[in-house]
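All protein chains of the complex are present and in place, except for one that has been dropped.
Naming follows writing order (A and B), and every chain is counted from residue 1.
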Amino acid sequence: MVDATANDPQIVNEPQVADAGTLKAQLARATRRQKLMALGLTAPLVLFVLISFVYPIGAMLVRGFYDTQVQQILPNTAKVIGNWNGEGLPDEEVWEAFVQDMQVGAQEKTIGKFALRLNFVLPGTRSLVMSSARKVKRADLSEVENFQEYLTDIKEKWGEREVWAVIQRLSDSIQYDYYANAIDMRINADGDFVMQPEKQRIYVTLFIRTLWMSALVMGVCLVLAYPLAYWLSVLPMRISNLLMIMVLLPFWTSLLVRTTAWISLLQEQGIINDIIVGLGIVGDESRVRMIYNEMGTIIAMTHILLPFMILPLYSVMRTIPPSYMRAARSLGATQLTAFVRVFMPQTAAGVGAGSLLVFILCIGFYITPALVGGQRGQLISNLIAAHIQTTQNWSLAAALGAILLAGVLICYWLYNKLIGVDNMKLG
Amino acid sequence: MAGNGASGDYAVRFEAVQKSYDGEILVVKDLNLDIARGEFLTMLGPSGSGKTTCLMMLAGFEPATHGEIFLNDNPINNVPPHRRGIGMVFQNYALFPHMSVAENLAFPLQVRKMNKSDTEARVKRALEMVELGAFGGRRPAQLSGGQQQRVAVARALVFEPDLVLMDEPLGALDKQLREQMQYEIKHIHENLGVTVVYVTHDQSEALTMSNRIAVFNDGVIQQLSSPEDLYEHPDKSFVAQFIGENNKLHGTITKIDGKKSCEVALDDGQTVKALPVNIAGVGEKTMLSLRPERVVVNPKRGECPSVMDAKIEELIYLGDHIRTRMRVGDHDDFIVKVPNTYGHEPLKEGAKTKIGWHTEDARALDWYTGTIDPGMDD
Partner (left out) sequence: MAPPPYAGTGERVWYYGFRTFCCSILLFLILPIVIVMPLSFNVQPYFSFTSEMFGFDNCTGEFRPFSPSTIETSVRAGSSVSDEGVQHCLNERIRIWEKTQQEDGLAGTAWVGDGALSEAFSIRWYMNIFTKGMVNPELEQFTGAWWSDSWSNSQWLHSLRNSVFIAVFATLLSATLGTLAALGLSQANMPYRNLFMGLLISPMIVPIIITSVGLFFFYNTVNIPYFYPDGLNFKYLGIILAHALLGTPFVVITVTATLLGFDRSLIRAGLNLGARPQTVFFKIIMPLILPGIISGALFAFITSFDEVVAVIFMAGYEQRTIPRQMWAGIREQINPTILSVATILVLISICLLATVEMLRRRGERLRGLSPQ
């Protein structure tokens, strides 16, 4: 048999506890190749996401406070107005630079943008700029001796310190007005943050409405999804797989198709109204308005997001062995007590995952509110789109987007903290 | 047969190998081990003792953080797993589920660019070796556990490696099938003459199959010897307790009489004689290890140098022997196996008796206080 002692002079050594530092270094060396390989595989997508997602969004957010528009329209003024200490009126060089810039701006038709921007902060100054620009446009500036007098002769209002203070502030490339605007505030001529006039306060209301509606949709989804997911999880696998198709099919169906379907169901000449009129519940003349308002948005969004709530709940509930409930029953608990005390606490992770996901998707919703929301069912995303497409106030859109994004990222962070992104499941 | 022990004639050599997963705790601490050509060596130990890690380092799936491993005299730390040419049977067999049995077996030959007819012949031979000739077209999932196990063994051997590693290959089988497979693997080893490194936590498996057993604990080989030696002559308390059943008596060395005998004062005051094996010196604590079948009940006068009073607490009738639990000193878990021989004196629960032993049967070992998980849960 085997000669056990001949070739093992030193089988057992005393365990050496290596110095932790060198051990770590050895480990790092031994696993570096695998690390590099893992990173290498992930790198293409990470780069793609960084370049075509993170950077564009970052650049858009910068647009919300970095604004060189006035600098570009009034290049000379911007250079010299920084020297003014803000007291009294600026020096002659500023006036001269301003009038020259104004002439160029009037000729190149860029002065209008400046007028708008100034008017944005100091209401009523648009006509001041535009009418002065018309006069300056064709003037021979070489004959002007005193530019301050020249300008105040055209419009007396140029002599107000406030106007120049605002121009000085707008010449800076960093502007906070848009962010202030996004929370219904403005920066007045003195540079202080003040609330907008009552009737111009729309954004905070809209943010609150977005949050409130998202919370409502989340709540309705939870109330509908929890019992259904429970029922599906206790049914035999064969039947529940079949019924799950009814949950998954909406998940796979185009958002526009589902929204269209809801229009056909909910509109005043739609199917539901036809039915209740047909049943004589309401008269033909008093059909219920269920769409193009908050109600339409909530119904359609609940329908669209319900699968996102059902799926995580179902997958958590499936993994809870029925023996827990049976144990509780055998220990004397009623069905209800067993459910509340034993079953429900174990589904907390699913509730968290589903609720946060629905909430996150809800506050960024755009298509459905735009189509079925009417005036009162619009969410913040719709307003951002409107500022891009209609009013062209891109900086304000960027500021609103930044606030929305911050909200979403907080929820996402919370999701990651509580549930972990790698536990996200689809279908 | 295997292991003639000449220096340099080994299949595998571990030289000062260390391994850490987290950079803080060493799971393998300075391992030195030579495995002879053709040997069946088992790494035995409780879970977390580092035995599987050693196997993974040998197969190339875990890099050693320190030290070098040699395969046939060549260092292999920088050889990727697929160029090592080592066969391996995995714990869950790792049969490719999307390939048929024959495709699984042909895989190692195909990647070695063997021609088609040779491949087929070899696959056929390998399947016949494990008596699954008719199952080549089946998917692994269509086989029973035992059949899958055989396919895994055949796949590890089909490309004729010199060395085969087995990582608890029988763990998923039931007891009867496990015993049958033990013999089959043993016979395959004997017929082919390959070197086998086998990892298990099941001591009976290790004792049945191995030429040598390396008992692992806490990242260190506690003892490396043949199955008989391991059972009959454990060097360490851990080994004595891990292999087979063992009675422990704690005490202090009072006197050493050469190499064959020493006196130990037990914790309850009696003084007994034992064989000094692994003791520090007079005045040091020690643990005596006594196998239950070596204890003499009611010894004749002068038969045993050490005799103690005992009280029979419980009798369990097991057919060939009667397992007797006794109170000896302050322990009430002293086990004695009384053979069911002709005319042996009947025992009664509650009766008082005496026990004794021959000095060489009580081995004085190191003082070991760690708990032992023999890993016999399945």
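One rule holds for everything that comes next: contacts are C-beta pairs under 8 Å (C-beta built on N, C-alpha and C of every residue); 3 or more make two chains touch, one makes a residue touch a chain.
The structure presented is a predicted model; accordingly, all values stated were derived computationally and were not measured.
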item	value
Chain not shown, its touching partners among those shown	A, B
Hidden partner chain, touching residue among A:L116, A:M130, A:I183 or A:L228	A:L228
Absent-chain contact - pick from A:N85, A:Q269 or A:T390	A:Q269
Residue of A:S127, A:N146, A:S173 or A:T253 touching the missing chain in the full complex	A:T253
Missing-chain contacts mapped onto chain A	31, 34-35, 37-46, 48-49, 52-57, 59-60, 63, 224-225, 227-228, 231-232, 243, 245-250, 252-265, 267, 269-271, 274, 303, 306-307, 335, 360, 363-367, 371, 381, 384-385, 388, 394, 397-398, 401, 404-405, 408, 412, 416, 420-422, 424-427
Touching residues on chain B - with respect to the absent chain	59-61, 80-88, 90-98, 107-108, 111-112, 139-141, 145, 148, 155-156, 159, 172
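Just so it is clear, only the chains that are shown with their structure count from here on.
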item	value
Between chain A and chain B, centroid-to-centroid distance (C-alpha), Å	62
Touch list for chain A against partner chain B, complex	1-4, 6-8, 10-18, 20, 23-24, 26-28, 30-31
Complex contacts: residues of chain B adjacent to chain A	1-7, 10, 16, 18, 20-24, 26, 29-30, 32-34, 36, 39, 63-66, 211-212, 214, 218-226, 229
